[in-house]
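With one protein chain held back, the other chains of the complex are shown just where they sit.
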Amino acid sequence: MEFSFSLDEVVGMVGGGEVRGRFGGRVTGIAGLPEAGEGDLSFLGNPKYKGGVAGSGASVILLPEGFAGEPGEGRAFILVKSPSLALARFCGRLERELWRKPAAGRHASAVVAEGADVAADAVVGPLCVVEAGAVIGAGAWLEAQVFVGRNARIGAGTRLGPRAAVLAECVVGERVTLHAGVVIGSDGFGYEFSGGRHEKVPQVGNVEVGDDVEIGANTAVDRARFGRTVIGEGTKIDNLVQIGHNVVIGKHCILCGQVGVAGSTVIGDYAVLGGQTGVAGHLKIGAGAKFGAKTGVAADVEAGAAMWGSPALAYNAEQRLVVLRRRLPELFARVGEIERRLGAPEKASA
Amino acid sequence: MEFSFSLDEVVGMVGGGEVRGRFGGRVTGIAGLPEAGEGDLSFLGNPKYKGGVAGSGASVILLPEGFAGEPGEGRAFILVKSPSLALARFCGRLERELWRKPAAGRHASAVVAEGADVAADAVVGPLCVVEAGAVIGAGAWLEAQVFVGRNARIGAGTRLGPRAAVLAECVVGERVTLHAGVVIGSDGFGYEFSGGRHEKVPQVGNVEVGDDVEIGANTAVDRARFGRTVIGEGTKIDNLVQIGHNVVIGKHCILCGQVGVAGSTVIGDYAVLGGQTGVAGHLKIGAGAKFGAKTGVAADVEAGAAMWGSPALAYNAEQRLVVLRRRLPELFARVGEIERRLGAPEKASA
Partner (left out) sequence: MEFSFSLDEVVGMVGGGEVRGRFGGRVTGIAGLPEAGEGDLSFLGNPKYKGGVAGSGASVILLPEGFAGEPGEGRAFILVKSPSLALARFCGRLERELWRKPAAGRHASAVVAEGADVAADAVVGPLCVVEAGAVIGAGAWLEAQVFVGRNARIGAGTRLGPRAAVLAECVVGERVTLHAGVVIGSDGFGYEFSGGRHEKVPQVGNVEVGDDVEIGANTAVDRARFGRTVIGEGTKIDNLVQIGHNVVIGKHCILCGQVGVAGSTVIGDYAVLGGQTGVAGHLKIGAGAKFGAKTGVAADVEAGAAMWGSPALAYNAEQRLVVLRRRLPELFARVGEIERRLGAPEKASA
């Protein structure tokens, strides 16, 4: 994204701060300390990298209050309470520019059914489909090629990326972001085996996505067999995640990329699931439980537990086993040596 | 989904049964025995939960014939041969309501090429694309924003969810369901390394999807290098599954979420693959083989085998190894104790 700001403008955007030195050019990029060059804004997010400040090519650096040091000629420091927060403020400003919301209204190419209830200040972008009975809340933004099914409800201030789909009867809260390609409300995976065939179990529940949830690209959340599949308020889900039918995910959880959660499992608030972790169906995962990447969860987990491995163990136990497994060659050798020292077993008398 | 039925209407919908007690209100929801409340229909699917019947707040409960017990005041039992089947019938009725098929015909916004052959009673929903030479069978339903490529064929009674894509030359059978975001016929992943670059091997085969197949949201099935990638009749595939080129999957298989099957592997009828399982390329998996979640399959598997782990072993063997691995700390301690008892080895003379 092209942008260009003076030092004074940057100071204003980050909410003020103590300025040391002077940069008379334009800030046109953002970069980490080691990569930054002329025109870049950089920042010291973690004090342990402070040694990288002096050598950085950045023109302007956000630093914590009390930082000892002066910028080189033609460079500037901005000292703030939290450099990370200051950078986030700067980026937030850019973000609004990046995702410039169009004027309210329906694009002429969108197909909005009669009987859909679209708020006057909502945006329905090009080639979106909104079916009958759907409700699009105040200020919601359907970017492009979005699908909202019959009787589905999209909360106020929610943004649906290109090609996101919210199927019939599903409910999405306020200030939610669904990224490109997300599917909310695909059928749960349920069959009964009868007469040599898998007969479909109808899936007539829905999905409820709480307020302030964010769901990553091409993730799929299945509707309940009956009742609801639930994504709790404030929970953040990464790309390509699979959520089965009747799963209930608590509030403020983190599900990293390619996680899979099988049907009817209940996950407590503030749980954190590392990438590619899989959770079997019908389990109870306590609040605040944490799972390392690639963990396979096959049993209930207590609140606050830290788990790893497949099948999952307590993190420390798994870590110890990982180390001991690497010592198997040594253990086999030691046992062989013991046997050598003991000599041949007395097989006849054994 | 909002609905409202009297007790008599419910009895009719589930195909009749012996009614005990009386519920004079309206049935407006479905819930499991523990969660059910006033107005809910519930059911006893598994006899081991029969203890939960008396305490359930459900207004109407489906129970197996011969169930001993009477409902409380203002509640009703319906005794049927199979409560699960009865519930499925009830839900099937709701499902037809949930996915209310529009009148036959092409939505004005759909782009149907000249030379496409669309059955008179098929539904081509809003903003679908049907290319030249494509054939859409009797009663097929393309929901919205669906893509059907050149010369692709969609069988009678098949339903393509929003944004499903069937690419050129691919063939989909009858009564198939492709959920939202499915891709049938993406290129296989094939290259030859030459001159420091990966040169593409053209992928000119197709995909054939058998009758009564169901494929979950955002799953991808690659076209064959040449010849066919095959999904056998009656097979059910969950969300976010990856099927490589020239794979042949038998009839009535189950592939759970996020499974991956690499190129040219052949899987027999009635195989069951647990979630996140991966199968390497060019393997033969016998009919009825079963794989636990997260299994990694790197060698051929015999018909009927039950496998688990990565790389996969016979299920029982893997289960034993999982247990023994957890005892590694104990084993190291025991070997250490033996060495202590034996004293220092006679290194000089060894």
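Here the chain labels run A and B in written order, and each chain numbers its own residues starting at 1.
Criterion: a contact is a pair of C-beta atoms (placed from the backbone, for glycine too) under 8 Å apart; a residue touches a chain by one contact, two chains touch by 3 or more.
All figures in this text were calculated on a predicted structure; none of them were measured in a lab.
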item: Sole contact to the chain not displayed, among B:T158, B:T177 or B:Q258; value: B:Q258
item: Contact with the hidden chain (one of A:A217, A:L273 or A:A312); value: A:A217
item: Touching residue (missing chain; options A:A224, A:C256, A:A289 or A:M307); value: A:C256
item: Selected residue (touches chain absent from view) among B:A76, B:C91, B:V123 or B:L167; value: B:L167
item: Where the unshown chain meets subunit A, residue by residue; value: 1, 29-32, 35, 84-85, 88, 91-92, 94-95, 98-100, 107, 109, 125-127, 144-145, 161-163, 177, 179-181, 212, 214, 216-218, 234, 236, 238-240, 252, 254, 256-258, 275-276, 293-294, 310, 322, 325-326, 328-329, 331-332, 335, 338-339, 342, 345
item: Chain not shown, touching residues in subunit B; value: 109, 111, 127, 129, 131, 145, 147, 149-151, 163, 165, 167-169, 181, 183, 186-187, 189, 191-192, 196-206, 218, 220, 222, 225-227, 240, 242, 244, 258, 260, 262, 276, 278, 280, 296, 298, 310-311, 313, 317, 320-321, 324-325, 327, 331, 334-335, 337-338, 341-342
